[in-house]
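As structure tokens, the structure follows; a few thoughts come after it.
One protein chain is absent from this view; the other protein chains keep their places.
This part shows subunit A:
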Amino acid sequence: MKGRTRNILRVSIIITIALLIGITVWFNLTSGTKAVEVGDEAVDFRLTTLDGQEVQLSELTEDKGVILNFWGTWCKPCREEMPDMNAIYSEGHEDYEIVAVNVAENAQQIQQFISGLDADLEFTIALDQSRSVTEAYNIGPLPTTIAVNREGVVVKKQEYQLTPEDISLFISEATE
């Protein structure tokens, strides 16, 4: 009888402390690294576009796959992949959309960049001036490209320059 109470006490204290240590270590290791990964639900957002329109992710994913491309005019690989994305997008985009989210730059910088290109960019350029979307997705290096399918789930992510083949892969993943 006495021995049983003692055993219950010992076992429950050991388990409680082990659990608390485990939870604390887990919280500690996961904090700050909440980067969006493949399989996560894409955070919905609404941003103003360069044309003064509004774009909301959940509205786009209702009937299309979406490719989010986080970029800046000062980033060389971003500048280099833009014309490729534009060329593929111009061939037809019935089942997907590209939203190029510019990270915290002003319209003058973006216009200046576009004016230096051979062709106008057809896809949507969204302005994340306060970086709130960039932070919600915990974007590290630029460019970062994320494919979101019609269910609003992240299906592909790449943190370096896209080749035309990569772009096609992103499109097929997003529209699957």
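We adopt the following convention: contacts are C-beta pairs under 8 Å (C-beta built on N, C-alpha and C of every residue); 3 or more make two chains touch, one makes a residue touch a chain; residues count from 1.
By our rule, contacts and distances are computed from a predicted model.
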Of the candidate names "Response regulator", "sn-glycerol-3-phosphate-binding periplasmic protein UgpB", "Glutamyl-tRNA(Gln) amidotransferase subunit A" or "Cytochrome c biogenesis protein ResB", which one corresponds to the UniProt protein name of the undepicted chain?
"Cytochrome c biogenesis protein ResB"
Which of these, A:Gln53, A:Ser90, A:Ser130 or A:Ser168, touches the one chain of the complex that we don't see?
A:Ser130
Among A:Ile21, A:Val38, A:Ala87 or A:Ala119, which one is in touch with the chain left out?
A:Ile21
Even though one chain is not shown, subunit A touches it at residues 3, 6-7, 9-11, 13-14, 17, 20-21, 23-25, 27-29, 31, 43-48, 56, 72-74, 76, 103-109, 112-113, 115-117, 128, 130, 132-133, 136
